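A single protein chain has been omitted from the complex, and every remaining protein chain is retained in its original position.
Labels A, B, C and D are assigned to the chains in the order they are written; within every chain, residues are numbered from 1.
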Amino acid sequence: MNAGIKTLRIDGRDVGARGDQTILQVARENGIFIPSLCYLEGLSPVGACRLCLVEVKGAARLLPSCVTRVEEGMEVTTRSERLDRYRRMILELLFSERNHICSVCVSNGHCELQGLAEKLQLTHVHFPYRYPRLPVDASHPRFVADHNRCILCTRCVRVCDEIEGAHTWDVMGRGIEARIITDLNQPWGESESCTSCGKCVHVCPTGALSEKGRSVAEMAKRRQFLPYLTMMRTQR
Amino acid sequence: MSRLRLATVWLDGCSGCHMSFLDMDERLIELARGIELVYSPLVDAKEFPEQVDVTLVEGAVGTRDDEEKLRAIRARTRVLVALGDCAVTANVPAMRNPFGPQAAMARAYQENATRNPGAPTREIPVLQARVRPLHEVVPVDVFVPGCPPSADTIHYVLQELLAGRMPDLAGRSRFGA
Amino acid sequence: MTLDELERLAAEERAAQRKTACWLHVCTAASCLSAGAAEVKQALEQELAERGMLNFCKVKGVGCMGLCSAGPLVAAQPEGFLYGRVTPDDAPDITRSLVEGRPLRRLAVPGDLPFFRRQFKIVLENAGRVDPERLEDYVAAGGYASLLKVLNEMTPQDVIREVTASGLRGRGGAGYPTGLKWSTVAKSQDREKYVVCNADEGDPGAFMDRAVLESDPHRVLEGMAIAAYATGARHGYIYVRAEYPLAVARLRAAIRQAERAGLLGNRIAGTPFSFHVEVRLGAGAFVCGEETALMASIEGRRGTPRPRPPYPAESGLWGHSTLINNVETLANVPVILREGGEWYARIGTPNSKGTKVFALAGRVLHTGLIEVPMGISLREIIFEIGGGVPEGRRFKAVQTGGPSGGCIPEEYLDTPVDYESLSALGSMMGSGGLIVMDDSTCMVDLARFFLEFSKGESCGKCVPCRVGTAHLYDLLDRILRGESDGAALAMLEELSDLLRHTSLCGLGQSAPNPVLSTLRHFRHEYEAHLEGRCVAGACRTGERR
Amino acid sequence: MTAPHAAPPGTDKRWKIVEAAMRRHGYRRDALIEALHSVQETFGYLDDDSLRFVASALRLPLSAVYGVATFYHFFTLKPPGRHTCVVCTGTACHIKGAPELLALLEREYGLKPGETTPGGELSLLTARCVGSCGLAPVVVFDRELAGKLSAEDLRRWLERRLAHDAR
Partner (left out) sequence: MSERRIVIDPVTRIEGHARVTVYLDDSGQVRDARLHVTQFRAFEKLCEGRPFTEMPSLMARICGICPVSHLIASAKACDQILGTRIPPAAVQLRRVLNLAQLLQSHALNFFHLSGPDLLLGMDAEPARRNLFGMIESHPEMARDGIRLRQFGQQIIERLAGKRIHPAWVVPGGVSEPLAPEARDAILAGIPEARAIVQRALNWFKSAIERFREEAAAFANFPTLFLGLVGEDGELEHYDGHVRVVDAAGRIVADNLAPERYRDYIGEAVEPDSYLKSPYYKPEGYPDGIYRVGPLARLNIADRCGTRGSDQEWAEFRQLERGAVLSSFYYHYARLVEMLYALERIEQLLEDRQILSRHVRAHAAANHPEGIGVAEAPRGLLIHHYRVDEAGVVQWANLIIATGHNNLAMNRGILQAARRFVHADRLSEGALNRVEAVIRAFDPCLSCSTHAVGRMPLVIELRGPTGQLLDEVKRGA
C-alpha cells in the first residue's frame, strides 16, 4: 500500500494525509464531520449505510468515504444540497424500515441513529413506515437483542468476528427480510459460540443490542475499548 | 393588531403535549394577550371554527374519526403544526400496527373482560388498520418532534408564528426527546 | 493434444461424418427437451434402425436452433429442411421423406423466414449444428484451433491486441471494453490470477447464456483458456446457475473431455501453459451476477457486493487479480482469434461492434434465440425476425435489460441496438432479454413485477436498495390498488433518484429503471390507475376500490 | 488436506455422498455452497443437523453457514412435499399469465409460493426464470416441464399427476 504523504482538498481546505488513509479518516482527523452508521474505527469498513457518500471531483458517482482511499490532488466535497438530501432520505429509510420508537427505547438519548437525525435536521420521515412484526431476543442472561431497533449495520457481526474471534453473529436472509442471527438462528442465550464478552452490545449504534436490566434511555454505549483492542491485535 | 387564532387538537395521543403546552406556566398569561384560543380541549367550542391561523395537533391518526377531523382541520387552518412524536412519527400508538386492530381489541375486550366479552361496536369510531402520523394523511407545515416537546420549544414555536415567521426546529427538539 | 494432433482429429471426424449421407439434427437444448425432443430423438433412431437405414442416415442431438416456440425442432441435413412441433409419431413420415428426398410439408418451417435470414451468427455458429456432448464434433467444426494457434504462435500481448482491435465489449450488460479489462489483469504483478466466467444468467426472460452453454460448451472453455493465456491466469471458475442442470452437466462433461484430450489442465498442447477450470454452482441469487457478489459466492460466502474500487482486476478472488467475463463475451473470443480483430470490428456500429444474442420472448409470433449484428433496429427484430405481435393485438412496448432495464414504446422502435442508444432511452442492452408487450399488458403492473423481483433479490447490505426497493414496490402496489394520489408518483421519482445515485451496486442503482422508463413513456397509465382505471384492462383496480 | 473430525449426524449411508463432495474440494471453506448443494440434492432440504455437520467439517462458524443457507433461494430449510410444482415467474411468463396460474394454485390447493399442502403432498415454489421463455407460461412438476399452460390446463394436468400418485 502506498503510504506516502498526499495532499488533497476537502471542502476547499488543503489537508495532508497518509496514502493508505480513507477520505473519512482524513476528514475526521481534520474535524470535518461526515455522517456514518456502519463505519466504526477499528472494524473493517463495508460501505453499506451510504451516509458517508461524498462528491469527488472527476468521479462519475458519489463515493463512500469510509472505503475510498485518498489520492494526490483529490478534491472532495462532503456537504452539498444533494448530499444533505440523500443523507436525510437514507436516515428516513432506516426509520421507516423497522420500529424505532425513540421515546421508549433503551438507547433514547444515546442512539447514533437518533443523534444523526437531529444533527442532519430530520424533522419527520416522509416515507411510509413499514411496521414489521419483529421479535425481541432476551434469552441471553446478560444481553438483549431487539430486532425492532436493528439497522443491519453489521458492526456486531464484524466486532465478533474480527476482534473477539467468536463469529457468533451473522446475517440471515436477504433484502428487506435480512436479520442478524446468532449461530443457527437460535436464541442468543443458547448460542454455543458466544463468549458473553459484550463487545457487540457496545458497538451497536442503536438500542438493538443492550445490556439486560437497562430501562428506557439507560443504555449508553462504551466504545473506547475498540481502537485499543484493534491496536493490540495488529501489533501482536 | 388582531390576535392569532390558535386551535389545539388532541387525536391519538396521551395529552402529554397539551400538558407541555400548559407547562409554559406564567408565559401563558403573557401569550393570552396575543392569542385567541378558538378551539381546544381547554375551551368549550364544540365545532372546529373557520379561518384558524395556527392549529397545534397532538397525537396520531388512529380512527376514521381522527382522519375526518384532521382533514377538516387542515381545510380550515393556515399553519398546521404536528406537535410531538405521535403526530410526527405515530410513536407509541403505532406500536399496535404490527398486531393490527383486531388482535388489539381482542386482548382488551375478549381476554381481559369478565362480562359481555366482545369488541364495542356502536357509537364509537372504527379503528383503522394502521395508526399513522399526520403527514401521511394531510400536508403538515411545521414538525415539532419530542415526547413531548418541551414547553420552551412550544413557546418558541408560538412566538415565531406570532411574529409571522416559520419556526426552525433545528437543534431544538428531536424524536423521543 | 498438439496442433497437429488436433488437425488430424478434426480431419478424421469430418471424414467419418461425410460417410453418412444424411443427418437428422434434433435440438436437445432445454426448451425443446421440455417440449419432448428426447422422445422424438429416440423415435427417429428406432425408426431408422427398424428400417435398416442407419448406414444412410444418422440422428444427432444438437444445440439450440433458435426458434424455440416451434420446438421440438428437427433439421434434415444436408438439405436443410426444418421441421417444427415434431412428435414421436412423426418419425415414420420424416424417414419416409428422407428416402423420397422431398421435404415433409406438414411439419415444415419455412427456411427462408426472416427469423433465419436476418440473423448473423458468430456466437451461435455451432448451435444447432454440433453435438454439444462430443468434443470431436466441436473439433471437427474448427474448435480449439484458435486456442492452439494462440498458444503456439502468439504472445499474450498479441492476443490482447487482437481482442482490443475487435472492439468487443462485455456482453453481460455494462459494455466495458473487453481488451482493456484483459490488459489490466495482464499487467497485474500478482502471481496468482483467476479467470471467471459469469454464467449466472439471472435476468428473468433471458436465456442466451443457457443456450450457449447447452449448445456449445467447449467454445466457452476455449474462450476462457485463451483469456487465461492472455492474462497469465492458471485457474478458472465457471459460475453457473444451479437452475440450469443441463448446462451444468454438459459443461462438466466438456471439461472432462477437454482435460482428457490435453486441451485443459497441465501443459496444454505441450506448451508450458496450464489452465484448470472448475464449475461452481450458484444457488438462486440474481445479485451474484454482480462481479464482487459473484466472487463472494465462489468463495462460499453470502453473495453480497462490496464497493469498488478495488476492482477485481486489482483485488478479486481471495484478494488476487481476477478477470471476469460473461459467457457470450468469452464465446466470441475463439472467432475473433480465428478471423482477426479487424474482421470482427467491421460488424456492427462504430461503438458497438460485432453481434448480440437476444432472447426474444413475450407477445411476439416467433420467440426464441437470435443473434443479430449490432445496429439493427428494434423494429426489425420485433416485426421482421419476430414476426410481429400475434392475435391481432397492438404492439405496446419492448422491455430490454431485464430488471435493470426499461420499456421502450413504439415511437422509438427505429433506434439502433447499441449500448449507448438504449441507455439514452432509459433502458439498457443488458444481457439480452427482449420481451415484447402488447396492449393487454399494464405497464404499472409490469413495473411492480420488476420491483417485486428487485426487492426479492436485493442482498440487503446497503440501505437505499434494501429499504428503497421495498418502498418502491409498496408504492406501486398501492397505486395498482387505487389507494394513492399524485404524491405517490413524486415519491416514486424521488426514491428512484436516491437508489440510482446512492446504492452500493448495480442492482440497486438500476432497480428503479423499470419504474422510471414506464413513468417516462407511459405516465398516463399511472395517472389512470390513480383514478382507479387500468388502461390495459388488465388490473381489477376499479372493483377493489 | 486436513481430514475432518466431524462425524455425520446419523448412520444414513447417504452422508457418504455429502462427505465425498466436501472431500473433493479438500474440505476448503469455499466449498460451503457446493456442500450445501450436495446435502439438499441428497436429502431434499437442509436441517440444523446437516448445517452443523457441514460447519464443523469445513471449520466454519455456525452463523456463517446459516447465513449462506438462507441467502440463496435455491436452498430450503423445510422438507419439501412429495411433489413440487414450480411456477416460473419470469417476465415472459408473467405477461403470458403466470399470475393466473398462481391464483389457481391458491384457489384449488390453498398454496402460496413456498408452502406445502398440510398432508405434505404438494409444494408450490416459484422460479425467477427457468429459461424456457419461448414456452411461456411454464410450470415444472417434479422434473417435468410443461409450457403454454392456461389455468384450466394446469388444473387438469396437476389432477392427473396427483391422481396417478394416489393409485
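Criterion: contacts are C-beta pairs under 8 Å (C-beta built on N, C-alpha and C of every residue); 3 or more make two chains touch, one makes a residue touch a chain.
Remember, it's a predicted structure, so these values are computed and weren't measured experimentally.
Every shown chain touched by the omitted chain in the complete complex is listed here: A, B. Although one chain is not drawn, the whole complex shows that of A:Leu24, A:Cys111, A:Val144 or A:Ile181 it is A:Val144 that touches it. The chain omitted from view is touched by exactly one of A:Leu120, A:Cys197 or A:Val216, namely A:Val216. For the options A:Gly16, A:Pro135 or A:Pro227, the residue in contact with the chain missing from this view is A:Pro135.
For chain A, the residues touching the chain absent from view are 103-104, 106, 108, 135-139, 141, 144, 146, 189, 212-218. Residues of chain B that touch the chain left out of view are 10-20, 22-23, 25-26, 28-29, 32, 36-37, 40-47, 62-63, 65, 91-93, 95-96, 99, 101, 103-105, 107-109, 111-125, 127, 147-148, 151.
Everything below uses one rule, namely that only the chains that are shown with their structure count from here on.
Averaged C-alpha coordinates put the centre of chain A at 34 Å from the centre of chain B. Chain geometry summary: the mean Cα position of chain A and that of chain D are 35 Å apart. Chain contacts: chain B has no residue touching two or more partner chains. The residues of chain D that reach two or more other chains are 64, 67, 71, listed in rising order. On the chain B side of its complex with chain A, the touching residues are 82, 85, 88-92, 94-95, 97-99, 130, 132-133, 135-136, 140, 143-145, 147, 169-171, 174-176.
Residues of chain D that touch chain C in their complex: 28-34, 36-37, 64, 67-68, 71-75, 89-96, 127-136, 138, 145-147. For chain A in complex with chain D, the residues that touch the partner chain are 161, 166-174, 181-185, 192-193.
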